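For this depiction, one protein chain was excluded, whereas all remaining protein chains were kept in their positions.
Labels run A and B following the written order; every chain starts at residue 1.
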Amino acid sequence: MNLLGQLSEILTNLSSVKVESSLILGAILLLLVGLVNKSGGLIKSVYGLTLALAFYLNWEGFSIGNILSNSLTTTPIAQSFTSILLLSALLILIYTRSNDHATEFYFFILSILVGSIFIMKANSFLVAYLSIELTSFSAYILTNFSFKKSGFEAGIKYLLFGAVSTAIMLFGFGLIYGSTGTFFFSDLSTLSGDLLTNIGLVFVVFGILFKASIIPFHIWVPSAYQSAPNDAVAILSIVPKLGAFVLLYRLVSESGPVREMISTMCLILGMLTIVFGTLSALRQTNARRMISFGAIAHSGFVLPLAIMNSATAYQAFWWYAVVYSIMNLAVFRLLEEYEKNEIFNIKNYGGIGASQWLLNGGMTIILISLIGLPPLSGFTAKFFLFGSLLESYSSTDETLYMTYLVVAVFATVISLFFYLKIPYQMFLVNPETSRTFQPSISSKIIATLFSIILLLLFFVPQILTVMQQLLNSHLAYE
Amino acid sequence: MNIEALILLILLLPLIGGLSDYLLGHSRRFIATVFVAISFGLTLYLVLILENPYLAKLEWLPDFQIGIHVDKPAATLLALVAFISLLVHLFSHEYMKEDPSKHRYFAKLGFFTFSMMGLLIADNLILLFIFWELVGIASYLLIGFWFEKEEISSSARMAFMVNRVADVALFAGILMIYRSNGSLFISEIDRSILFLPSLFIAIGAFGKSAQLPFSGWLVKAMVGPTPISAFIHAATMVAAGVYLLFRVGPFLDSDVLVVIALIGVLTALYGAISAITQNDIKKVLAYSTVSQLGYMVMGIGVGAGEASLFHLWTHAFFKAGLFLGAGVIMHHLHQQKQFDAQDMRFMGGLRKKLPWTFVVFLVCGFALAGIPFSSGFMSKEGILVAAWAWADGFGTWAYLIPDVALITVLITAFYIGRLIVLVFLGENRSQEISKVIVFGENGFIKIPLALLALGSVWLVYNINPLAHHSLLDPFIGLSAVSSDSFISIAATGISILLSSTGLLLAFFFFKPGSSFSSRYLSSGEPVSIGGKLIINGLYLTSIYRGFGTAIFSASKAITWIEKQIDGFLHFIAVGGVVLSKVIAIFDRLIIDGLVNLSAWLAGLFGNVTRGVHSSQSQWQIIWLLISFVLILIWILFF
Partner (left out) sequence: MEYLLSYIFLFPLLIAAVMLFIRSEATTVFRRLALAATFIQVFLSVLLYVQFDKSAQISTWSGAFQFVEKLDWITMKLGSLGQLNIDYFIGVDGISLPLVVLSSLILMIGVISSWKIKEKVKGYFILYLILSSSIIGCFISLDFFLFYLCFEFMLLPMFFLIGIWGGKRRSYASIKFFLYTLLGSLFILIVMIGLYLSVVEGDSNTFSLVQMMDGFYEEGSILDPASRELLFGYSARAIAFVFLLIGFGVKLPLVPVHTWLPDAHVEAPTPISVVLAGLLLKVGAYGFFRITYGIFPDIAVEYSTLIASLGVISILYGGMNALAQNDLKRLVAYSSVSHMGFVLVGLAAITSEGASGSLFQMVSHGLISPALFLLAGVIYDRTNNREIEHFSGLASKMPLYTFFVALFFFAGLGLPGLSGFVGELIVLIGAFKASALSLWIGILATLGIAISAAYFLWTIQRMFFGKYFVRESAWEPSMVDLTAREKFMLIPLAILVLVLGIYPRLILDYSEETINFFVQHISNFNP
C-alpha cells in the first residue's frame, strides 16, 4: 500500500477515533487556556466541554471493525464503556478543587482517559503497551497531586510497580511475537498454545491485572488511594481499571484454545483478591484506606464477569461497571467532605449521624450499596454476578464458578462488617467530644442525588440496559 | 327445656356467677352462690329427665370434632359436684368473711366448678383434657389464693407442676390413641388401647388422683383455704383421675390394669400409714384422701369401676364433711398466735365448744373407717369384695392386693379414731382457748355440715346396711357389683372386725390420760428414720423438689452450652479477624521484614544513597516477582 492509500485509510478511519482525537485536542486546548488564564472556572468549563463533546461523539457512534492497519479495533463494549469513563471523568467536577494546578490536573485526567480508551480499543500489542504506559504515567503524576510527602512516596511506589508490570507485559508481547510472529490480539485465536506463547500470554494478563488491581498486583493501591486527592482517586479507581477489564474481556474472548488456562488463573486470583481485599479492609482504621481495600475486593467481583464470556455475564459486566463507578464517585466525594472536616479515621465518625442526617444518610446508603444489599443497585450488580456465576456453573459444570460464588457470598457478609463500621459510628456510638460539623450544601445535595440514583437503578434496572442499547444502536456494523 | 340448653346452663351458671361476683367487686354478694344453687337444681332436674345418654358433637377444628356425652353416671356426678360446690360456697361465705379478696375467691371457685363439670360431660378425650387442664389451673389459682406467703405460692406451683408432668403423659397418651384408634370419642372406643397409650393415660390419672408417686402434691395443696381443700378432696380435681379411669378403664390394656390395681393398693397403704403419725389435722385428712383414692384406683384396676364410682360418691360426702369440720376447728382456733391452729396436740375437748362439728366428725369419720351403717362401709366393701374376687381368679400372688387393702382398713380406722380422740375428747390442752371469741357454728356452717353428715349414713343409698352397693345404682345406670357369696361374707366379716379393732386401738392408745397419749403429746418430731419417712410421706415433696432442682441444674448446664454455641460462632467471627491479623503480620513480617533486612543490609554495606522507602518499594517489587514466578510455575506445571 502506498503512502497515499495509507493516508486515505487514516482519514477514513479517523472518524472511528474521533472521541480520542477530541479528547487530545481538548487536552491541548486546556493547556493553552491554562497558560493564558488560570481561573478555575474557565479551565473546568473547557474540561467539561471537551468531555461533553467527546461523549457526544461517542454517542454518535462509529463503525465496528479493525481500523488503522489493524492497530485498533472498535467494539460495542468499548463504546459503551467509553461512555462510562467519560461520564465518570465529567462527574469529578462535583469534587471541590482549588485553582492551583487545575490545568495540569485536568490535563492528566484527560490523558488517563485517552489512554484507557485506547486500552479498550487496542488490537496491536504496541498500542496496548503505549496506552497502558500513557495511563500509568498520568496516574503516577496524579497520585502526587496532593503535594504531600506521602503522596510522593506512593507515586514513586506506583511508578516502580507499574514499570515492572509493564516490563513483564512487554516481555510477554515479545514472547508471543517471537514465537508466532503475530502482533495483534485478533490473531490470538489462532495460537496453538505452546509453552512460550502461554508464558507470553500469562505475562500479558499480568500486566492487565496490574491495572485492574488484582492480587498480587495490588500492593500499590492502598497507599496510592490514600495519598492522592479524592477526585484523582475516584478516577484512578474507575477509569484505568475498567479499561483493563475490557481489554481482559477481549483478550479472553479472542484467545481461543488457551482461554481456559487464562480464565482458571484469573478466577483463582480473583477469589484471592476478594478474600484478601475483604479481610484487609477489616482491620483498617482509616476510612479511605478501608474503602480502597473495598475497591480491591470489588475488582475481584468484576473479574469473573470479564472472563466468563457469556451473554449474561456481558450484561452483568456492564451493570457492575456502571454501578461500581457511580458508587465510587459518590463515596470518594463524600469522603472528601468528611476529610475536610477533619474526619479521617473511622473512629472520628462517632456520633455525627443525627446532626446531619441528609449527608450521613446518603453516605450510609452508598456504603450499603457497596455491601450489596437491596433495595440498592449494588445488590442488583451482585445479583447479576451471582446469577452469571451460577449460570456458568450449570452450563460448564466447572466447580470453580460455584466456589467463586460461595467465596463471593461469604465476602459479602464480611464486607458488611467493615462498610457498616462507618454508619455504626455515625449513628450508634455516642460522640466522645461534641463536634460542630457543618458540611456544605453541595455535599448534601450530592449525597441525596446519588442515593436516589442508586435506589432508582434498583427499582428500574432497565435504564442501564436501555442506555447500552441506545449507545450501541448508533454503531455502524460493516 | 331442651337438653342442650339445660346442660349449657348447668355448666355456665357457676362460671358466670363467679365472674359477676368478681366484676362487681368486694361487697358481700351472693350471686355466685345463687347461681350454683340454680345449677344444682338443674342438675337434679337433668338426672330426673335423662332417659338415654345425650350425645352432641361439634366441629371445633376443621375435620376435628369434639363432643359431649351425658349419661346417668355423668349426670349424677354433675349433681354431686354442683351440690358440694354449693355447700362449699355457703361455707365459704362464713369462712372467707374477712378476706379482702373474697370476690376473686368466688370467681376462681366458680371457674373450678365449671371446669370440673365440663370434665364430667366431655366425651372426646381432647375436650376432656381441656377441662382437665382447666381444673389444674383452677386448683393452682385456689391453692395459691393467699399468694403473699412464699410457702403457699410455691406449694401451689408444686401441685400444678406435678400434675402437669402427669398431664404430659396423658396428653401424649390421648394423641397416641388418636394415632392408633383414629377416634377420640370415649363412647366410640371399640377396641383395646395399646400398652403404651394405656400406661400414659394411667399415669395422667395417677397424677390428678394423687397416686404414687404423685401423691405428694395433694398434701402440699393443704395450704389453700380449707373449703377449697374440701372441694378438691371431695368432688373435684382428685375425682377427675378416677373418673377418667372409670370411663376408659374397660378398654385399657390388661397389663396396665394390673399396674393400676397395684399402684392403687400401694397408695392406699401409703396414705394410711402416713396419716397415722401426722399432727396436723389437715394433713391427716389429706393422707386419708390419698389412701381412699388408692382404693378407688385399685377398684378400677380390678375391674370394679362401678364400686369405685360409688366410693367416689360416698367419699365426696364424708371427706367434704371432715374437711369443712376441720375448717370450723381451725377457724375456731385461728386467733391463737401461740400455737399452730392445725396442730392436734394443742386441741382436745372441742366437743363442748363445737358440738355440731363433733357429730359431723363422728358420722363422717365412721364412714371413712368403714363402720357398718355408714355409707363408706358399703362402698368400700364393694371394692374389697371385687378385689378379692379378682385375686381369686388371678393366682396366689394377686391376693397381695386384697390383703394389703384389708390391712389398710385397720390402719384407716386407727388414724381417724386417733384424730377424733385427740381433737374432741378430754379437756382442751391449750390455755388460751377459753379467752378466744368463739367462732359461731351459724347457719352457713351448720347446714352444709349437716347435709354432708346426712349423706354419709347408709340409709341414703340402701336399706340394707351391709349391702355393697347402692340401690340407686340401677337408677344412675350402673350395674350392681356382683360377687361370689363366700367372698362377700368373708370380706365383710374381716373388714368389720378390722375397722372396729382399729377404732378401739386408737381409743385405748390416745384416750385422754393414757400413758401413751401423754408421752405422745409431750414428744417432739420423730427422730427415727422410719418415723421421719412416715410423717413426711416418704419425702415425696422433697423428691419432687430434688427433681425440680435437677431440671433447673440441667437448664443451667444448657445455658452453658448456649454460651458455647455463641462462643463458637464468635470464634468463627474472631477467626476471620485473626485471619486478617495474620495477613497483617504476614504483611509486616515477611514483606516489611525483608524490607527492613534489606535496609539493614544496605546500611551495612554503606550503600545508603536511597531512602528506606524506596528500598521498601524495591522489595515489594521483588515480592511481586516472587509471587508472579510462583503463579507461573503453577500455571505451567499443574
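Of note:
Quick note on the criterion: a contact is a pair of C-beta atoms (placed from the backbone, for glycine too) under 8 Å apart; a residue touches a chain by one contact, two chains touch by 3 or more.
Being a predicted model, the structure only gives us computed values, none of them experimental.
Taking the full assembly into account, the omitted chain touches A, B.
Listed residues A:Leu53, A:Leu373, A:Ile445 or A:Leu475: the one in touch with the omitted chain is A:Leu373.
Within the set B:Asp255, B:Glu525 or B:Glu562, the residue that contacts the chain not displayed is B:Glu562. Considering the full assembly, A:Phe383 is the residue among A:Trp59, A:Phe152 or A:Phe383 that touches the omitted chain.
The omitted chain makes contact with just one of the residues B:Arg157, B:Arg429 or B:Lys511: B:Arg157.
From the options A:Leu188, A:Val246, A:Ile296 or A:Ala313, the residue with contact to the chain not on display is A:Ala313. On the side of subunit B, touch with the chain left out of the figure occurs at residues 60-64, 126, 129-131, 133-134, 137, 140, 144, 147-150, 153-154, 157, 160-161, 164-165, 167-168, 171-172, 175-176, 178-179, 196, 548, 551-552, 554-556, 558-559, 562, 565-566, 569, 573. Contact between subunit A and the unshown chain involves residues 310-315, 354, 357, 368, 373-375, 379, 383-384, 386-387, 390-391, 393-394, 399, 402, 405, 409, 412-413, 416-417, 420, 424, 427-429, 459-462, 465, 469.
Everything that follows uses one rule, which is that only the chains that are shown with their structure count from here on.
Measuring from the averaged C-alpha position of subunit A to that of subunit B gives a distance of 77 Å. Partner subunit A is touched in their complex by these residues of subunit B: 576-577, 579-581, 583-584, 613-614, 616-618, 620-621, 623-625, 627-628, 631-632, 635-636. Those residues of subunit A that touch subunit B in the shared complex are 153, 156-157, 160-161, 164-165, 168, 195, 198-199, 202, 206, 216-217, 219, 261, 265, 269, 276, 279-280, 282-283, 414, 417.
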